[in-house]
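With one protein chain held back, the other chains of the complex are shown just where they sit.
So, chain A:
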Amino acid sequence: MIEFKDVSKIYHTRQNTINAVDHVSLKIQDSEIFGIVGYSGAGKSTLVRLINNLERPTSGSVYIDDVDMTTLNGKALRTMRQNIGMIFQHFNLLWSRTVRDNIELPLELKGLNKAQRQQKADELIDLVGLKGRETAYPSELSGGQKQRVGIARALANDPKILLCDEATSALDPATTEEVLELLLKINQQLHITMVVITHEMHVVRKICQNMAVMDTGKIVEQGAVLDIFRHPQADLTKEFVQEEVNPEKDDTKVIVSQLLEQVPDGLILKLTFHGEQAKLPIISEMLKRFPGIELNIIEGNIHQTQGGALGNLYLQLVGEQTLLTQGVAFLNTMRVDTEVIRNA
């Protein structure tokens, strides 16, 4: 387990002081993929670098399995760091080394002999799907391939923890998917705890079980990814979720307000489904029970998360007022999150 206990990191520059990390407490469980989202400058990189002590906190402690990282120095710290892999936005490979030699670097640092290094590197090259490219130099690889080398290198010492700082931010959408799939596969095969830093909600939704949202050094919200997608609390979280779940919000807004004008006695509903509910015929059930209700579908979408499917449906119900109230009540008994939109 990784645990932050009331950790702060303050930078003093000539002009001002910056609370890059501001009284953060956080627990990350073994074998999970934990996401941290926030806008640029929120302090995400600083937070993740506190884990392997590349930065030392101004106050507070960071524990890894009951070892206080902030107390480690010299050899003890270096040995501990060998158990923590790290991958970076810009890959940070050595241009002077081939794919194979880059992957072997952590093993060289540890003092393994040539045969041991080769065997491990072969395994990893297989795992990340770079067979045949062993002797290429980084300048001869695509971004996605470079990140695969970065991942293989980070896994060389069989770490218990993998830190990913914006690992997909320099990649195009298709390559991002591939790299995320690879991270998921590694998590499932090797049960490595992963801390994933990103400004893209999409990344969190795709691979994380739990997450935290960061804003100017503070954690403004944390919890299971599915819960946060369903019930975002903080304004910032709502913004992130909205962007990911319903990017054409403006379109929907326009349609909703038009419909509200045209049929003022109708009801606009936003239904949020998750997990198994997404598969139940809830809507047709309601229409069967209340034949007097007419229904228009305005907009709908469904997203896959690590906690299951998550869907949104915007509906317009038209009919007698009492009937509509009963319909909504019925939906509520089906434990679908129902929100009546009065004016968008």
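Keep in mind that, in the parts below, a residue touches a chain if its C-beta (ideal position, glycine included) is under 8 Å from a C-beta of that chain, and two chains touch if they have at least 3 such contacts; residues count from 1.
In this section, contacts and distances are computed from a predicted model.
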- Task: Could you tell me which of "Sorbitol/mannitol transport system permease protein", "Nitrogenase protein alpha chain", "Methionine ABC transporter transmembrane protein" or "Response regulator" is the UniProt name of the chain missing from the displayed complex?
- Result: "Methionine ABC transporter transmembrane protein"
- Query: Who touches the missing chain here, A:Asp6, A:Asp30, A:Glu108 or A:Glu294?
  - Reply: A:Glu108
- Message: Among A:Met1, A:Leu54, A:Val67 or A:Ile297, exactly one should touch the missing chain; which is it?
- Response: A:Leu54
- Using the touch definition up top, pick the residue from A:Asn92, A:Gln118, A:Ser169 or A:Thr338 that touches the left-out chain. A:Asn92
- Message: Just to verify: which one of A:Thr79, A:Gln119 or A:Ser284 makes contact with the chain not shown?
- Response: A:Thr79
- Query: Considering the entire assembly, which residues of chain A contact the chain that has been omitted?
  - Reply: 52, 54, 77-82, 84, 86, 88, 90, 92-97, 105-106, 108-110, 137-140, 153, 157, 163
